[in-house]
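Only one protein chain is missing; all other protein chains are in place.
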Amino acid sequence: MHALSKYVAKRLLWTLPTLLIVAVMVFFLVRMIPGDPAQLILGDSASPDELASLRANLGLDQPVAMQFLYWLGNVLRGDLGLSISNGAPVLPLMLDRFQVSATIVLIAVALATLIAVPAGLVAAWRQNEHVDVAIVAASTLLMSVPSFWLGLVLLLVFGLKLGWLPVVGYVPFTEKPWTAITYVILPVVTLMLIEVGVLTRMMRASAIEILRLEYVMHARAKGLSERKVLLRHVLPNAFAPTWTMIGLVLGGLLGGIAVLETVFTLPGLGRLLVDAIFARDYPVVQGCLLFTALIYVIVNLIVDLCYPLFDPRVTAS
Amino acid sequence: MNAETSRPLLDVRDLRVTTSNGHPILHDVSFDVEAGSIVALVGESGSGKTVAARAAMRLLPKAITPVSGKILFEGNDVLKMTGSEIRKVRGAEIGMVFQEPMVSLNPAMTIGAQLVEGLRLHEKLSVEAARARASEMLERVKIPNPEACLAAFPHQFSGGMRQRIMLASVMLLRPKLLIADEPTTALDTLTQREVMEVMVDLTRTFGTSVLLITHNLGLVAQYAKKVFVLERGRLIESGPVEEVLHRPKEQYTRTLIDALPKRDHGRVPPAEAAPLIEARGVEVTFSGAGNMFSTAEKKLAVRGVSLGVRPGEVVAVVGGSGSGKTTLGRAMLGLLPLSGGDILFRGRPMASADRAAARDYRLQCQLVFQDPYSSLDPRQKIAEIVGEPLIHGPKLSGREKAERVSDILGEVGLAGLGDRYPHALSGGQRQRVAIARAVIRNPAFVVADEPVSALDMTIQKQVLDLFRKLQENHGFACLFISHDLGAVSRVADRIVVMQQGLIVEEGSVGQILDHPQHPYTQALLEATPTLGLAA
Partner (left out) sequence: MIRQPANLLIGSALLIFIGGMALLALFWTPYEPAAIKLVAKLKPPSAQFWLGTDEFGRDVVSRLMTGAVQSMTVAILTVAFAITVGTITGLIAGYTRGLVDRILMVFSDALLAFPGTLLALGLMVISGPNKYGIILALGIAYSPSVLRVVRASVLSAREREYVEASRVIGNSEFATMFRHVLPNCTAPIVVLATSMFGWVVLAESGLSFLGLGVPPPAPTWGNMLSAARTYIEKAPWLGLAPGICISMTLLGINLLGDALRDRFDPRMEQR
């Protein structure tokens, strides 16, 4: 369809300036730290020769704009430099850590959606009745608990007091799948509980909007049962804004859940960034910020591109 | 015709409906619809007519409940049916068409899916057979290219087309009764007629009875056989249409009838004079939603219009939606950039006017908006709204200002309401505020952009009468924009008919109403609901 392809093209084009500005900001963030960039990048233990060669490499004698272009060129080739702490290339290091964060986040958000959508729909359908009041109260409460604290409490109860689940650490799924599951249960449940609150409230609010519209009345006037009215006419329309919300949540979390990873001592992307900040490992800091922003932009792009499935009107205007 | 005629199809008896906190909405209302007839339920907003109609299908919101009375459909009480029984009646036996074509179809489902859904719910049909039936029905409601329509989404159609699709969706099941709740109120005159004609034609073919809910007695006179008049939840008058409309017993019914458009020859046209304001070959383009990466194609909304308004003259601009009449009005106030032509105010071209002349033009020309709900700042009190234009006039003391405001509020019939906020006023009252704001500075020229089309018929008449009185007292020239030839005939000296950005016909009120030349004018005139006897 013409309108659809136009919408897709427009949306794709719009991300380019955003990504460019993101790159500029990440680049200058490190440049704004007082001190010699080469020294910052190589760390305190670097020899004068190494420093000189990196200076030449970065083009530090060149204007800042040129330096940015050198850097951007490297980034586009996938070269994000070497970690100061252990000399490893930044990109593989990040991808490795990203797997851990992504596993937990994807499972948690998927579960949260599965709970939140029906809960929000039922709450909206029974607006102001007991079920609704209970659902709203529960989700508001969940929304108000900080994840790191909830994690700590669950850890205390299920890990330490009851001893049902391992307390800290991570085992890759590829090695021992069953053991791996026991390690991710607590972080996944923590994250899921937090996000269920936000998504349920969102779903409820948009379902209430939809339930007021005449086409819902029309569906009832056709003789459809309440179940079919809700599933066919309310759900798809009410899900559209929730879908955008899921994108925002997912995009935000995929970049790492630093605090939760700290609570459960998981080797995730967020923890990598925090450790790099403490270690003044600037190439890693730069890489993580860039990668996170990229993930966020891509996730939201995908979400927007799927949006016409729920609301065909967006391709119109 | 058949044995069933003895018993009405729908028989509502002593229906009492209240809100959950006991506030009554309907007081023991009774009405009935005989098989094969069109019956009208008439009343203004707040009369309870919509509640009565929805009660017949048990589609009331949770907070509103019937407390006593019966709703007999083919002898069975709808109020006593179980959930599954009522669902068998809904759609299959009683169909319903709603007022707002923009929100009455599900935006996320194709037209085909929505049409097939209802059909397959009540009849055992394969998807293919159901689609074939749906396609055939779309053709009957005059949707061009029905196959493509089935695959399309509602947002791809105009209001009038959506309303016909809606009608097709409901009539697919050949219900015995069709409840049409203000089915054409949101549409312009020509589209309104199209939809009504299709509806009457279809229901006649299928032998479906119609309960028409409306505030427009013109429609009733034209289409209905029997009428019930509701006022604030009470049934005040009923009977055959001829009888009720010709010999109304109740004062309220008479008010409704009086509100219908009527010819009025009372106006003396102002003397020949040089035009106060003149459009010369005015063109306005709209560039659609452009953005960083694409420039949308440009659309000419007004395509070279020349029109002069003499001091004290009221010129009506009439046309359907998309005719460019609103754009022309805005352009004559200098609110839109012209892509061609010029506006002359007091003989001076405004394109090359100096600052003082431009300022004078801006202050001498005022506008009354269509929607009284959005044209008043919700955070200002009425007196502030009405008094605000005085800031730019000659310096006045606080006392003089307050006097001017209270004078004008008195003149528009809102004395003592200056301390209220807009949300505390009714639609008609708000429109009076908007009119007061426009005339407080004694402007030379006022554009009134569909000032009454958002109001009930009786309120329309009051506001039109007020507008006419103010025009006579203050003597401003006026461009009166409307889609309704009926409303225009009350206030105008001259009528200009626009279609697709061009003036297709112009002349005195008498010329246009009695001897319309252009086919578009003739169509408009024919579509205008009147009582027939009034002219």
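Going in written order, the chains are labelled A and B, and every chain counts its residues from 1.
Just so it is clear, a residue touches a chain if its C-beta (ideal position, glycine included) is under 8 Å from a C-beta of that chain, and two chains touch if they have at least 3 such contacts.
Since the structure is predicted, the reported quantities are computational estimates derived from the model, not experimental observations.
Q: Which of A:188, A:266 or A:293 touches the chain that is not shown?
A: Once the missing chain is taken into account, the touching residue is A:293.
Q: Considering the complete complex, identify which of B:85, B:197 or B:377 is in touch with the unshown chain.
A: B:377
Q: Among B:324, B:389, B:501 or B:529, exactly one should touch the missing chain; which is it?
A: B:389
Q: List the chain A residues touching the unshown chain?
A: That gives, for chain A, the contact residues 17-19, 21-22, 25-26, 29-30, 32-33, 128, 133, 136, 140-141, 143-146, 148-150, 152-153, 155-156, 160, 251-253, 255-256, 258-259, 262-263, 273-274, 277-278, 282, 285, 289, 292-293, 296-297.
Q: Using the touch rule from the top, list residues of chain B that touch the missing partner.
A: So the residues of chain B touching the unseen chain are 292, 333, 335, 359, 362-363, 365-367, 369-371, 373-379, 388-389, 391-392, 423, 434, 437-438.
Keep this in mind: only the chains that are shown with their structure count from here on.
Q: Centroid from C-alpha atoms only, then distance chain A to chain B, rounded to Å. What do you get?
A: Averaging C-alpha atoms per chain gives centres 49 Å apart.
Q: Show which residues of chain B lie in contact with chain A when the two form their complex.
A: Per the stated touch rule, the residues are 54, 57, 59, 87-92, 94-96, 98-100, 103-109, 117-118, 121-122, 153, 155-156, 166, 169-170, 173, 289, 291-294.
Q: Quick one: which bits of chain A touch chain B in the complex? Just the residue numbers, please.
A: Spelled out, the residues of chain A in touch with chain B are 6, 9-10, 13-14, 213-215, 217-225, 232-233, 236-237, 240, 310-313, 316-317.
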